[in-house]
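For this depiction, one protein chain was excluded, whereas all remaining protein chains were kept in their positions.
Let's look at chain A:
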Amino acid sequence: MVMAKVEVGAAPSLNVAERADGRSASQLRPLSLSRGLLTRAHGSATWSQENTTVLAAVYGPKPAAMKKENAERAIIEVVWRAKSGLSGSYEKDAEVVVRRSLEYIILTALHPNTAISVILQVINDDGSLLACAMNAACAALVDAGIPLNGLLSAVSCGVTHDGQVFLDPTKPEEQKCKAYVSFVFPSRRLSAVPELPADVDGEPVEYGILTSVTRGAMEVEEYFSCVENCRAAAAKVSEFSRSSIEQSLKGNRDGC
């Protein structure tokens, strides 16, 4: 194999067929989830996508600060801690994105005048960081026993300069591709409110995009292609997180 000569000014090429870790374009990295690691936090979870690891901790519902509390619902606070360095605008932005996504699944009306804090600590960043953090936050909420109306599954994918879509980019891949996007899909088997239909306009609720954050510019067709690919992958992620949680809960029950 002859390495492509890099011309000055030209975009660095990223060959989807030959990714550095040998994956195909539609392959996710190995996932791992462990819950209940911290003693002080009410709920905690570590979500790893091979080398990208995020530790999420949840406290709540706990008394909210006077000026922030809401008499009708619980407020959600998200703190994003980068691995190193001071918190900047990236962290603030990520906090907002995570908070808005979690507001969809947490049944805040059940705990008025309280606060639910989600703290995310980046342990290692090797691409797909936002997706990893979202998955970790969801699992930590489950671990804390916060009432939810569904789970989340988050996946990210990138688009190369020649329009190829590939899933779960690593950090070098993110830097070399034209654009990358993180999606968060709701993941629910049964509708929390049985009276409401399980689909909207013929499409299952699960197929709706809860959150979409893009970095870089991509064509509309490429974006839709990303959505399709990520939806399929999100189903796998959802399957994994559910089975992992169910297994650990089953263990608890037997132990009791």
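As a working rule, contacts are C-beta pairs under 8 Å (C-beta built on N, C-alpha and C of every residue); 3 or more make two chains touch, one makes a residue touch a chain; residues count from 1.
Following the convention adopted for this analysis, contacts and distances are computed from a predicted model.
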item	value
Undisplayed chain, where the name is taken from the UniProt record, one of "Probable cytosolic iron-sulfur protein assembly protein 1", "Autophagy-related protein 101", "BHLH domain-containing protein" or "Protein ECERIFERUM 7"	"Protein ECERIFERUM 7"
Hidden-chain contact residue, picked from the options A:V16, A:I119 or A:C157	A:I119
Absent-chain contact - pick from A:V16, A:A41 or A:V155	A:A41
Full-complex contact with the absent chain, from A:N51, A:T114 or A:Q164	A:N51
Touch residues of chain A, complete complex, unshown partner	1-3, 5, 18, 20-22, 37-41, 44, 51, 53, 55, 57, 59, 62, 79, 81, 83-85, 117, 119, 121, 123-124
